[in-house]
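Before anything else, here's the structure in question.
Excluded from the complex is one protein chain; the other protein chains are retained at their positions.
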Amino acid sequence: MIVEIRTAPFDPWQELSRRTPDAGGRCGATAVFVGTMRDFNEGVSVREMFLEHYPGMTEKHLETIVEEAVARWELLDALIVHRVGQIRPDETIVLVAAWAAHRAEAFAAARYLIEELKSRAPFWKKESLPQGERWVAKNTPAG
Amino acid sequence: MIVEIRTAPFDPWQELSRRTPDAGGRCGATAVFVGTMRDFNEGVSVREMFLEHYPGMTEKHLETIVEEAVARWELLDALIVHRVGQIRPDETIVLVAAWAAHRAEAFAAARYLIEELKSRAPFWKKESLPQGERWVAKNTPAG
Amino acid sequence: MAIVVKFFASLRERMGCAETTLDAQQVKTVAEVWQRVADGEPLPANLLMAVNMEYAEADSEVRDGDEVAFFPPVTGGAHDR
Partner (left out) sequence: MAIVVKFFASLRERMGCAETTLDAQQVKTVAEVWQRVADGEPLPANLLMAVNMEYAEADSEVRDGDEVAFFPPVTGGAHDR
């Protein structure tokens, strides 16, 4: 199980190349989600954003989420890598992955990781708009 | 939109590195599923399998599935890469990916791609067991 | 011209052949194609059929130049369930 906070840009596919567990024939299914910064949010153009976290608590919280997913879906392994700091459009914000014997478990676990992360983990977004900076007030629903 | 049938092993993360669309700030979410050969199926050990397809019809069918997903979830792009021929445990059998503005669409589309592929696309599995070869009679439910 | 008939997977092995051709004048439907190639064996209930690479039914029409295929239920995708 891996949880990492990154202050520099990272390539999700390179991370996965390095991290794929040696499952010895037991892994049938890998589900992955990658969140990327868009240059548009709620109708306004966003040039850059700053993602703040709570060093220590954020990592602890992500570790708890990963442990919950691994236990609940009997995963072979799971991964969260999350950017913080200044982020530009098209850069990866978050990578989650779940490795399981079967696809239903892998999909359910990957979805759980990203939804829990968004609703509970201590991260705060400040967007740089043409008209100035703004803290994002709250996450819109998962939809 | 990309659909490819491969006769040789491939690395799904390298494929994704090469294929990730230049979405120009519009892509917020990528969902990926990778199916890998396990060395165990329905209680018996499997050393190798042969995956047969119908050249021409299989590609056509996968293209239809991809087009349906792109239209239904307004995807920025989608991808299916599928192995055929002799396959060994831990080798990638199938890679699907869906690129979207938002995560709900990306997850739903990736799930659709793999479920439709499994239920409708012309592929047939023959497993090599210690006691000989067997054609797999039918897919067990999606679970 | 003629009608090309293809078999896949366990059916290909059972038929002992992957492909054969028929004179198009002898057959009007997929079911008639099966009768000509199967030595009178009835069409198995779960057999899948395609005409020109699209799924078809036993009563689908076939014409000169068509490619007709017979195969067992598909079992593809990942080996994950």
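A, B and C label the chains in the order they appear, each numbered from 1.
Just so we're on the same page, contacts are C-beta pairs under 8 Å (C-beta built on N, C-alpha and C of every residue); 3 or more make two chains touch, one makes a residue touch a chain.
Owing to the predicted nature of the structure, the values given are computational and were not obtained by experimental measurement.
Trainee: From the list B:Val3, B:Met37, B:Ala69 or B:Ala101, pick the residue that touches the absent chain.
Mentor: If we include the chain that is not displayed, B:Ala101 is the one touching it.
Trainee: Please identify which residue in B:Ala29, B:Leu51 or B:Val136 touches the non-displayed chain.
Mentor: B:Ala29
Trainee: Across the whole complex, list the residues on chain A that are touched by the chain not included here.
Mentor: Considering the whole complex, chain A reaches the absent chain at 34-38, 41, 46, 49, 51-54, 56-57, 60-61, 82, 93-94, 114, 117-126, 135-143.
Just so it is clear, only the chains that are shown with their structure count from here on.
Trainee: Taking each chain's centre as its mean C-alpha position, how far apart are chain A and chain B in Å?
Mentor: Averaging C-alpha atoms per chain gives centres 23 Å apart.
Trainee: Between chain A and chain C, what distance separates the C-alpha centroids? Give it in angstrom.
Mentor: 48
Trainee: Touching two or more other chains, which residues of chain A qualify?
Mentor: 28-29, 101-104
Trainee: Can you list every residue of chain C that touches 2 or more other chains, as numbers and ranges?
Mentor: 78-81, in rising order.
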